[in-house]
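Shown here: the complex without one of its protein chains, the others still in place.
Letters are used for the chains, namely A and B, taken in the order the chains are written, and counting of residues starts over at 1 for each.
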Amino acid sequence: MTVASNASNSFIMSLPSPVPEILTHPVGHGLVMGTIILTFFMLISAWSIWFERRFAGRMQSRVGPNVVGPAGLLQPIADAIKLLRKENLVPSGADKVLFWLSPPMTLFFTLATLAVIPLSEDLLVAELDIGLLWVLAFSGLLLFPTWIAGWASNNKYTLFASMRAVAQGISYEIPLLFSAIVPVVVVGSLSISDIVRYQGEHGWLLFWPLGPGALGFLIFFVASLAEANRIPFDVPEAESELVAGVTVEYSGMMYGLFPMTEYVHTLITSALASALFLGGWYGPFGWAPGVHWMVGKTLFLFFVIFWARWSLVRFRSDQLMRLCWVWLVPLSLLCVCGAALWVVYVGGVA
Amino acid sequence: MSTDHASTHVVTPWTALTPPPRVDPYVDLSEFEADGDLMVLNLGPQHPSTHGVFRIKLVLDGEVIVKAVGYPGYLHRGVEKLCEKLTFANITPILDKNDYLAPMTSEQCFNMALEKIAGVEVPRRGRWIRTLLAELQRIASHLIAIGTFAMDIGGAIGGGTNLFMWTFRERELILNAFEELTGSRFHYNTSCFGGQRHDLPAGWDLGVIKALDQIERRMVEYADFGTANPIFVNRCRGIGVLGRDLALELGLSGPLGRASGIDHDLRRDAPYHCYDELQINVPVLTAGDCEARYDIRVQEVRESIRLSRQLLAGVPEGPICSEKPNIGPTSVRVKGAPAYVAIEGPRGELGTFLIPTDKGTQPYRMKIRPPSLHAVAVVEHLLPGNNLSDAVAILGSLDPIMGEVDR
Partner (left out) sequence: MKTLIYSLRSMAIALRNAIRPPTTEGFGYPERVRPERYRNSFALVHEPVGPDTPESGPEEACIGCRKCELICPSEIIVVTPAGKAVSPTTGKKRGYLESFILDMNACIFCELCVQVCPTDAIVMCQEPTAPVFFREDLLLTREKLYANEHQRTPAWATGAKLVDMQDPDKLSPEQQAAKDALAAEAAAKKAELAAAAAAAASAAAAEAAEPALVSEVDKSASEPPETPAEGAEEVN
C-alpha cells in the first residue's frame, strides 16, 4: 500500500533513473527509508549526549564537555569508543544467557518501533494500518529486557530496581495507551500517517478538540516520561539509592546499549507525541508541510524532556504509583470519553 | 630436607570454596535472616549517597525497612591517639581533618580547651575574628548540607545536582575569602593557642560583604527551586520524624535538636568568643521531619549572614593573639586540670575534653565529642518503617560527617 501511494508521487518519479525503481520496489524502499530514518534517530540520540551534558552544565553554572573536538562535539564518539574498549564483565552467579540477552533485546524492541514512525509524507518505512498499535506494543515489550537484566545480574540492588521498573512500567502503560487512543477515536484510524493527515486538514489535535486534546497530550507526555524512566520518574534508576539501577553490573558496550536505547526511546516517543498531537509534518494552520516541522517538533519535545530531567527532583515510588492510579488513569479515561462524545456530537471522521 | 610444600599443598578451585557462616558480631539478626521474605541489603560503605563512608545494614520487607543497623568506623584514622604523640604546638592542623566541612570550628574548639586549662584570655580582636570565621564557616557548611540533601533526593544525574552545584558556587565565594585570609582554601590552621595566626588583610571585609549579599540573593532562588516544589516537599514532609524525647536521649544538638523542638544553642546559652555581645535569633521548629531539618539549616544560613554583617561592621583593633607565637614544638606549655570545652558547630555541640601531661607540652588524653556520632546513632531508630528512598533522604537530612564520627 505504501509503495502504491508513493508511486504516484511526482517528486520521486522525477528523480534520475535507478531511484524511482528502487523506491517503488518494496525491499528497496524499505532499505533506503529504513537507513534514512535509522540514521536520523541514531545520530540525534548520539548527539543528544553532547547536548544534554552541555545544557546540564550551563544550568549548573559550569561549561560541560568542550575538549573533544570543537566545543566538545566529538564527545559521543569518544564515549562510544570508550565503551567499546571496555571489558564486558559478567558477574559470578549471573544467569549468563539472560544477562547477555537483555541489552540486544532492548535495542531490538526500540528500533523495531522505528518502522512506522513517519518523518514526513514520504519519509517512512512502512505505513501500517495498525501503526500506533505496533509502536505501543513494542514499547510495552521493553519492560522484559529491563526485568531480565535486573534478575540476571545476581545483585539485590538490581532486583530491587527491576521490580520497581516493572511496577512503574505496567502502571504507566495504562494512561499512555488511553491518551494515545484519543487521536485514534477522533480520527478513526490506528495509522499514524492517517492521524497526521487528519491534523493537516482539521488542525492540530492539541487544540481541536481542546479539552481531550490538550489533556491527552499532557498525559501522554508524562506517561512516556515514566515509561522511559526519566526524572522525575527515575526511581528504577535512582542513583542516590541504587547507584545505576538495573544496569549496575553491566559494563562496556553491554552497558552502553542501555542508555543509548533510553535516548532513542525518548526520541521516538517525542516523535510519536508530535505526530499524534502536534500535527506531525504540518505547520500551524497547515502551512508549509514538510519534514522540517516534524523534526523541529520532535527536537523541541526532546529538549523539554532534558530540561525537565535536569530541573526536577524525583518522586518516591509510592508517590509515583499514586500519581498514576489516582490521577492519570481516571483523567485519561475521561479524555477518551470526552473525545468519543466530541466525535458523536461535534463531528469527526465517520 | 623439608617437605616440598608445592607437592603437598592442596589447591581448591575458588568456585568450590564455601563462604564462612555469616555471623554478625555486633547485632543479632538471626531472627530476621531466618525469615525468607526479608532481604538484607547493605547501604554502603561505597554508595553515591552516604555522606562519607558509612555502612547501614538494612533488613527489607519489599520496599519497607524492617531493621537498620549502622556501622561507622570506616574512616577511623586514630586521630586521638596520634594527637597524644604530637605536641600542642602542632596538633591544630590535624584537627582540621576531623570535621572537614567546618575546620575552623574544630580548630577553635581545641584551642579554647587549651586556653581554658591555662586560664588565658584571647584578646578582643582575636575573639572577634574567631566569631566571624565561625559564622562564615557555618554558612559554608550548611550550604553543602543543603546541596547534598537535594542531590540525595533528586539524583546525582538530575535535578538535585543543580542545587548542589549552585550551593557550591556560593560556597566558593566564602572559600575565596578564607583563601585571602589564611592562604589555604580548605584546611586553614588559623587558630592557635591564645588567638589567631592570621590577621585580616586590608579590604577583606568588602569582599566578604559582597559574597554575603550574593548568597542572600541566591537563597531565595533555592527556596523557590527546592522547598516550594511539591515534589520536593512530598519527599521530606513527615519523613523521619525525630521526637523530642528521642533527640534528648541520644544527645542531639544543633540543627537536628532544634528541628525537634530542643531550644538549645550554645552561642546563646553558654556564650563564648564574642557571642555575648551579639543578639542571636535561634530558629526552633517542632516537626522533627526532614523538611524541618532542611528549613532550620536555611534559616540558620540567613541568621549567620546577618550576624556576619554585624560582626564585619565593627572589628576592634588590637593584637590577635595573647600568647607568644609558636616557634618550636615545646613553645606551647599548658599545665593544669583537665577541661571540657564545647562550642556550637554547624552540626551541633562539638566538644573537646583535654588532659594535659605533667610536662604540659602534649595531651595525655584528648577526646573529641563529635555531634555527628550522635546523629548517626539516630539511624537505627528512624529508618524502620520507611522506604529505601526515604532512608537516603533521612541520612541526607542528618548531615553526618564521617571524619568527625570516626576520627
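Convention: contacts are C-beta pairs under 8 Å (C-beta built on N, C-alpha and C of every residue); 3 or more make two chains touch, one makes a residue touch a chain.
Note that the structure is a prediction, hence the values are computed from the model and not measured.
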**Request:** Check the options B:R169, B:R306 or B:R333 and report the residue that touches the missing chain.
**Result:** B:R169
**Request:** Based on the whole complex, identify which of B:G62, B:G78, B:G238 or B:P325 touches the chain you can't see.
**Result:** B:P325
**Fill in**
Touch with the missing chain holds, among B:E221, B:E249 or B:D269, for B:E221
**Prompt:** Hey, which chain A residues sit against the chain that's not shown?
**Reply:** 55, 57-63, 66-67, 232, 307-308, 310-312
**Chain not shown, touching residues in chain B** = 86, 89-94, 97, 123, 159, 162, 166, 169, 172, 176, 179-184, 187, 189, 192, 194-199, 201, 221, 224-225, 228-231, 317-329
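As a working rule, only the chains that are shown with their structure count from here on.
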**Prompt:** CA centre of chain A versus CA centre of chain B: separation in Å?
**Reply:** 45
**Item:** Touching residues on chain B, where the partner in the complex is chain A
**Value:** 39, 41, 47-49, 63, 150-162, 165-166, 169, 225-226, 229, 231-232, 234-235, 387-392
**Request:** Enumerate the contact residues on chain A facing chain B in the complex.
**Result:** 56, 59-62, 156-157, 160, 164, 231-232, 234-235, 238-241, 243, 309-319
